[in-house]
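Excluded from the complex is one protein chain; the other protein chains are retained at their positions.
Going by the order they are written in, the chains are A, B and C; count residues from 1 in each one.
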Amino acid sequence: MADLLQYTITGITVGMVYSLIAMGFVLIWKSSGVANLALGQLVLLFSWFTYGMLAQTGLPVWLGLVVVVAFALLLGWIIERFVLRPLIAQPILSLIAVTLGMAYFIEGLCTFIWPWGVDVLPRLFPQDPIRIGTAVVSQEYLWAAGVSLLLFGALSLYFKYSRMGIAMRATADDQMAVQACGIPVTRIFSRSWMFACVMAAVGGILMSSIGGISYGLVETGMKSFSVVILGGLDSFLGAIIAGPIIGLAENLAGGYLTAYTWPGVKEIIPFIIIIIVMFIKPYGLFGESRIERI
Amino acid sequence: MLKLNNIEVTYLNVIRVIHGVSMIVPDGQIVALLGGNGAGKSTTLKAISGLLHVEVGKVTDGSIYWDETRIDEKGAEDIGRLGIVQALEGRRIFGHLTAEENLLVGAFNRSNRGQVRDDMDMVYHYFPRLKDLRKNTAGYLSGGEQQMVVIGRAMMAAPKMMMLDEPSLGLAPMLVEEIYEIIKRFNREQKTSVLIVEQNVRVALSIADYGYVLENGRVVLDGSADFLKNNEDVKEFYMGLSATGAKKNYRELKHYKRRKRWL
Amino acid sequence: MHLPAGIRNYTYAQDMAIFRTKTQWVMFGGLIVLLAVVPLLMGNYWLSIFNIIGITIIAAMGLNLLTGYCGQLSIGHAGFIAVGAYTSAILTGQYGVPFIIGMLGGGLIAGLTGVLFGIPSLRVKGFYLAISTIAAQFIIMWVISQWGSVTGGYIGLNVSPAEIFGFQFTSQLSKYYLIMGICVIAVFVAKNLARTRQGRAFVAVRDNDLAAQVMGISLFRYKLLAFFVGCFFAGISGALLAHCYYGFLNPEFFSFKESILYVGMIIIGGLGTTVGPIFGVVFVRLLERLISLELVPFLESTVTALPSGWASGVTPMLFGLVIVLFLILEPRGVAHRWQMFKNSYRLWPFSY
Partner (left out) sequence: MASKHSKDITRRGFIKGTGVASLVLFIGGVPFLISACGETKQTIKIGLSTPSTGPAAEKGQVLEHGNKDAVRYINEEWGGVGGYPVELVWMDNGYNPSNMVNNVHKFMDSRCITFGCSSSAMMTAGMSAANQNGFTGLAVYGAPVIYRPPKHIYGQMPDYGDDFVVFAQYYKDNLWNGQGKPKVAMHLLNNSTGSGAHDGAKAKAAEMGFELIEPVYEHTASTTSETTSLNSIRSLNPDILYIASTPKPSSVIIKNANELGMTGGNMVIACGHAGMTKALVDLAGADVCEGVYGLFPTVNWDDDASGMEKLKEYCQRYHPSDYGNMDYIASWCQSLIMAKAAELAVESVGYEALAKGDGAAWKAYEDYGIKALNNYDVEGLQGPVSYTVGDNRMSKSLRVFQVQKGSINPVTDWIDAPLIEYEKYDWFGKQ
């Protein structure tokens, strides 16, 4: 029973971190229908940038974080303006491939500026683990979970009620029709990339507080793909719920199944769950189904 | 007043589809742009609304003026802000949004919330049916209702000129008449000029003041709606009526084939 | 297909032929001669690069049939390549099966694995399907790395060189001819498959699967067929990779990143065309090699004033930058640019 509690708490908190990254993906997808393959690399870049601001230049924490957010906004704008905008109205797969090129570029940039490849952020959160019953959980995880929930709330409200949010969703449905309404889609795209970059930055800061900055962040970023799919590509609710599901599945499988199967079953079980779920709900748990009328 | 001055449109730098079209849409009037498939009607509309670049096309010659402003080199948003709004062909609604959200998207560029509210009521006044459906996901509405949403969305932008691309496409004749009736009313009451692209010539001319017939990227015939309605060629080729005005008898088709005058 | 002015087809056979004019035959002949002669002038290093290009083209052809023609996005191609590689290596190594049979066996098993993971395609589409292929990648690699008694696990697996009728393909040159031979066959099979009833069904499924179904095209059959064929090619490519390229297999050789790169390659080349994947593979593979193996070391040795770590970071930066620039300049892929070039060449000096 003590084990179960530990696995559950670890699973949920770890999963919330996945959710955090996943929401950045959903944001871009929801407004422009582009799958951002450079997500993990962006997380890496912002982690390093935060490191640069806090550890290398020695700015006060609050100022450093403000600079990071400003940089994220700027980078989001740059990416949209100079990489994606020229490709508006081109086949969607080309836009996906362009994010792949971006991924390589960002990866190189990180190696270029911070060639030693692994480092730690200054402590932003208290270190002492928290005990819940018999289970132990690092405080950083609880912070990450809290931030996840907060962002989820903010984004959901924004997309549901704000004029820009509704227009973003409309753009995902039909770019050309949005343009025909005289709406500047470019502004919508650049807004969503700016937000997504800020989310990647927040995710990066939290994740690198947990496990340090290294290339592993990119791979964790990729893990959030499966979270996104399970939850539904266009659903923040899906992302916030699927993250803990994946985290739970991993940890329960890791805890109870490893003895009966090969090691590493923990990494595989989420995929098996996703495949099963897809047969029942092809558009993820909360994704909007594609509306088809012939 | 919209004025097209001998424009040419080329796609992909290679395929020229409009070979010099000139036309005028006077303020407050309904102008119909008629023609068969591939005549270049939709392309002309996109040239006006600035959406050509989406399909890698551009206006390679001639000019388009909106009042005194030259607009053929402007982007879609700028043109939209001037008050020219296009409803695309094929009921391009935002399927995952509710009907009301669809309408709100149309009012994106307007900051006065009170006026937007009022216009929303105006749209519901023209399309009472939408009021009941406003919380429904637009993708699941019927074809006619979707077309209403699309036209309503264009109305929400408080346009000076509204361009409609084949609003009758795929709708039942009853519904077509209903929608056209509403367009006519909207034009009369709001003093908005309307440019309608239509293959259904009969219904288009029933509300239009003036019409242009497009074929192979050229204007081949233009005139007032009455003139066109009574033109033998238009009757023969676009309305399926024989010279006597009666419904054509397909059994006699072989014996006598009228040649288009302009070919 | 457009033909030069004055050329007309008078028979159906003529109309269906791939090469329809003398010029085309001459150019094809020239290409074959080029492929046969050029390697004689190259060192082993360039041969090894051309070998990996050839092997990659085979896999990319398969992915193009699956993604480009049938519209089923697959981001797990490296996993299917691994299935082919391991199957062939195990068949030849542990059961003494001849290389050719081993290779076909690799293709077959990879194809069947593809069908297995393609089953969700009957329910889901687009990026949702992609996760099923990502899952395929991870599950396959997990099984390979854990099933040590058969696959050697993380320790790896020695693979014997390819052997046909007693001739061992050990030199780079002989490997080159073997790979290019199989590659040319693969390209022709892919080209012809795309033009048949099956190919047209694929395209119909891609463009609108619901409509295709209404037209009487069995989605079950054609989607799974596409997965089978696409992964069969991957398997063949994997077998060549094992026998003619690495000579050793390790689960780390088939990374997820490689899978993503495959998708990138066919997009850059141009989806849904036969020449597209060839262009894409040559572009990406050459770029990868030239930047990381030639340009950057060269710059580093000549411009010594640069700070340390310069070269390592610049490699992926340049690679990414070129891909981004390329797509911005030519978003529809190299094949599209090629088509435009051919058209304007035919119409020259008129632009349309």
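Note that in this section a contact is a pair of C-beta atoms (placed from the backbone, for glycine too) under 8 Å apart; a residue touches a chain by one contact, two chains touch by 3 or more.
The model shown is predicted, which means the values in this text are computed figures rather than measured ones.
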{"item": "Hidden partner chain, touching residue among C:35, C:203, C:219 or C:325", "value": "C:325"}
{"item": "Full-complex contact with the absent chain, from C:25, C:188, C:220 or C:298", "value": "C:298"}
{"item": "Sites on chain A contacted by the missing partner chain, in the whole complex", "value": "3, 6-7, 10-11, 13-14, 17, 107-108, 111, 115-120, 127, 129, 136-138, 141, 207, 210-212, 214-220, 223, 250-251, 254-255, 258-259, 262-264, 266-267"}
{"item": "Missing-chain contacts mapped onto chain C", "value": "43-45, 47-49, 52, 93-94, 145, 148-159, 170, 172, 245-248, 250-253, 257-258, 283, 286-290, 292-298, 300, 302, 308-309, 311-313, 315-316, 322, 325-326, 329-330, 337, 349-351"}
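Operating definition for what follows: only the chains that are shown with their structure count from here on.
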{"item": "Mean-CA-position distance for chain B and chain A (Å)", "value": "43"}
{"item": "CA centroid of chain A to CA centroid of chain C, Å", "value": "31"}
{"item": "Separation of mean Cα positions, chain C and chain B [Å, integer]", "value": "46"}
{"item": "Contact footprint of chain C on chain A as seen in their complex", "value": "29, 35, 37, 83, 86-87, 90-91, 93-94, 96-98, 100-113, 115, 222, 225-226, 229, 233, 262-265, 267-268, 271-272, 274-275, 278-279, 282-284, 287, 290, 292, 294"}
{"item": "In the complex, chain B residues that touch chain A", "value": "49-51, 53-56, 76-77, 79-81, 84-88, 92-97, 101-102, 104-106, 108-109, 137, 139-140, 153-154, 157"}
{"item": "Contacting residues of chain A [partner chain B, same complex]", "value": "88-89, 163, 166-167, 169-170, 172-184, 186, 234, 288, 291, 293"}
